[in-house]
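Just below is one structure, and these are the notes that go with it.
Heads up, one of the protein chains got dropped from this complex, but the rest are sitting where they should.
We just call them A and B in the order they show up, numbering each chain from 1.
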Amino acid sequence: MASEISRQFAAVSDETKASPRRHLPTQFIAGRFGLYILVAIICLAQFFPIIWSLLTSFMTPQETLSIPAALFPSSLNLTNYASVFNSDIGRYYLNSVIVSIVSATITMTLASLASYAFARLKFRLKTLTLVFTLALSFFPPLAQVLPLYSLLNKAHLINTLWALIVPYSVLGLPLAVLILTAFFRDIPGDLEEAAMVDGLTRFKAFYRIILPLSTPGFFTTFIIVFVANWNEFLFALNYTTANTYTLPVGIVEVSQTEFTTNFGVLSAATTLAVVPLVILILLLERRIVSGLTSGAVKG
Amino acid sequence: MQTSLFTTSKEITQADELPRRQKLGPLGRSEERFAWMMLTPVLLALLLVGVYPAITSIIYAFEKGGYYGINMSFGGFTNFVRLKNDPQFWSSLKFSLLYTVITVSGQMILGTALALLANLNFPGRWVLRAAILFPWVIPTATNSVIWQYMFNDQYGMVNSVLIHLHLMSATHPVVWLGTAQSATWLIFILAIWKANSLVALLVLAGLQGIPTEIYEAARVDGATHIQTFARITLPLLMPTLLVTMTLRTIESLQAFDLIIAFTNGGPGISTQNLGLYIYTQISQYGNYGYGSAIVTVLMVITLVFVVAYLSMLFRSNASESRG
Partner (left out) sequence: MTVNDDNKNTPQAPETNIFEGETLKKLANKKISRRSLLAKSAAAGIGATAFGSLLAACGPTSSSSNGPVTITFWALVDTTGEQANEINTFNSLHSGKINVVLQTLPPVATDQYSKYITALQGGNSTPDVVQIDVTWPAPFATPGWLAPIDSYVNSSYLSQFWPSAASVGKVNGKLYGIQRYMDIGMFYYRTDLVKKYGGNVPATRSDMMTMAQAIMKGEAANGIEYGYLMPGKKIEAIVDEWLEFTWGDGGNIGTPGNLQVSGSTQVAALQFMYDLIYTYKLAPQGTNTYAPNDILALFQAGKAPFMRNWTYAYALANDPTKSKVAGNVGVAPTLATTGNQGHGCTGGWVLGINANSKNKDAAWTFIDYMLSKSTQTSMAMNAGLIPSRPDVISDPNVLAKAPFLSQLNSILTSGNNRPTLVNYNQFTTPMQAAINGVLSGQGSASSALSGVQSQVGSLT
């Protein structure tokens, strides 16, 4: 695997760096060709369920259950999308977006403060504190659902979106702290020292120097925390009602009945849930990450 | 612990970093105060929301009887003794460990490979970035239903493609989820497919942190590409890889919604892991005591894995700073 990757790497970096020693056209073309074949295979493997969902979303109920499966819809049938739009999926989408963004923002705000301390400050009991922070994630969310419900019910938060925001914000902390600490450690120490010599307070050094420099890492962590919230099922199932369902529960609710599953509606709902999100993440990534890293100091 | 990535390969970069703050005194004390200030919000949040469920759970593990927490009484180690003689617990534990080892390895290898590819500069690489994201943003529970649909032996897409390619007879479809062996492997494939994205994203971010000058220096020295990968990229990525592996291991040990929606632990109990067994005991049976005992065991296992990873992380850092 490693040698294959490095060969592909060779093909492309040779092109960009134009190293004279290896500049053989045939090798270059073969490498390029191999690279694109590899990318095509990977894309097929990564995309096939979503491609299948897209195809199924245009099928009639009979087509979705034909034996053997019809691989392509006979016509561009839009009834599944109409069903999805007529259902409450819009509200579930909104709930998912609100819950995932608000919780991820809270998680990242708290975690970045703590990670700065873990990564760059010296204090007693550091290892113990780090283990305590991580320890919550050893405890399966599965076993937290019932005890946490009583707490949230006493606080009258059940059936509001806070019933999800509160646990998601906290459950994301161990993960976010661990990743952010690793990213913050990657930033050279002298920058910050220099800033403090120039008269910046520690906190200003943190949010003027460290945070901007770790934008790619920060963004990656934010996306990871966001998607974890976006996918969460157990809390979403147990702490919500019709008004506050998020997508993972809502998709089940709109596409199934006691005994039947409408695969067309399921696929349409999934496609609508996933495709815009990926496009959004890619656009944000291009904007935020490449925009900032190009100007940032490296190494 | 205090080392930056950039000190890892001393042959190439001379940019050494001194252990940052050795001196104590008033400056050190103000630093310590500041550190605790920064930590307070997280610690408070964990204490308020996270600690109560964890502690109740550990207490339940030492109680017996009861039904959904009602009328429990102290039971000492009764639940743990029962674990010893419960074949379902051992088979679930075995499946959880196998699942974790295989899927985390698979995710690490494939995710790293994906990240290395996506880090190359070639036209159309955004497709690869999209390919990395897709499996991961499909809600896990929904995704398992879709996979179940695709692998249905009668109306599933996979068999239909095989029939169209004349690789399978239409009258004898393969029942993918029908045998313990194929269902197990399909779960592994699904789990690897679903989460290699997370590995790829983290590794990609790690790769972008490696300064290009290092590679140029290596090139000048005449290093081959394999040498460059093995002696520069991999060691520099090590901290990222270990952190990623920690995260994936914790989550894989606790896997639940992916499996319950795909096989429900079947056929029989051949794909039942600890997560499913805990769910059965706590949510379905109301056996808080016994279920919490399994949770406690799972927490200890997770702790062992995490301590192992973190000590590797600290060790690799320590050896670097000595150099």
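Assume a contact is a pair of C-beta atoms (placed from the backbone, for glycine too) under 8 Å apart; a residue touches a chain by one contact, two chains touch by 3 or more.
Model, not experiment: these values are computed from the prediction.
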{"item": "Listed residues A:38, A:54, A:71 or A:97, member touching the removed chain", "value": "A:97"}
{"item": "Footprint left on chain B by the chain that the document does not show", "value": "67-70, 152-155, 171-173, 175, 177-180, 263-270, 272, 280, 283-286"}
{"item": "Interface residues of chain A (partner: the chain not displayed)", "value": "61-62, 65-67, 82-83, 85-91, 93-95, 97-98, 101, 145-146, 149-150, 153, 156-162, 237-239, 241-244, 249, 252-254, 256-262, 265, 272, 276"}
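The criterion applied here is as follows: only the chains that are shown with their structure count from here on.
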{"item": "Chain centre separation (chain A, chain B; CA means) in Å", "value": "14"}
{"item": "Chain A residues touching chain B - in the complex, by the definition given at the top", "value": "1-3, 5-10, 12-13, 16-17, 19, 32, 35, 38-39, 42-43, 45-47, 49-50, 52-53, 56, 64-71, 109-111, 113-114, 116-117, 120-124, 126, 129, 132-148, 151, 166-167, 169-171, 173, 175, 177-179, 182-183, 185-189, 202-203, 206, 216-217, 220, 223-224, 227, 230-231, 233-234, 247-248, 251-252, 261, 263, 266-267, 269-270, 273-274, 277-278, 281-282, 285, 293, 298-299"}
{"item": "Of all residues in chain B, those that touch chain A in their complex", "value": "1-6, 15, 17, 20-21, 28, 31-32, 34-36, 38-39, 41-43, 45-46, 48-54, 56-57, 68-69, 109, 113-114, 116-117, 120-122, 124, 126-143, 145-147, 149-150, 154-157, 159-161, 163-164, 170, 173, 193, 198, 201-202, 204-205, 208-209, 211-213, 219, 225-226, 228-230, 239-240, 243, 246-247, 250, 254, 256-257, 275, 278-279, 282-283, 291-292, 295, 298-299, 302-303, 306"}
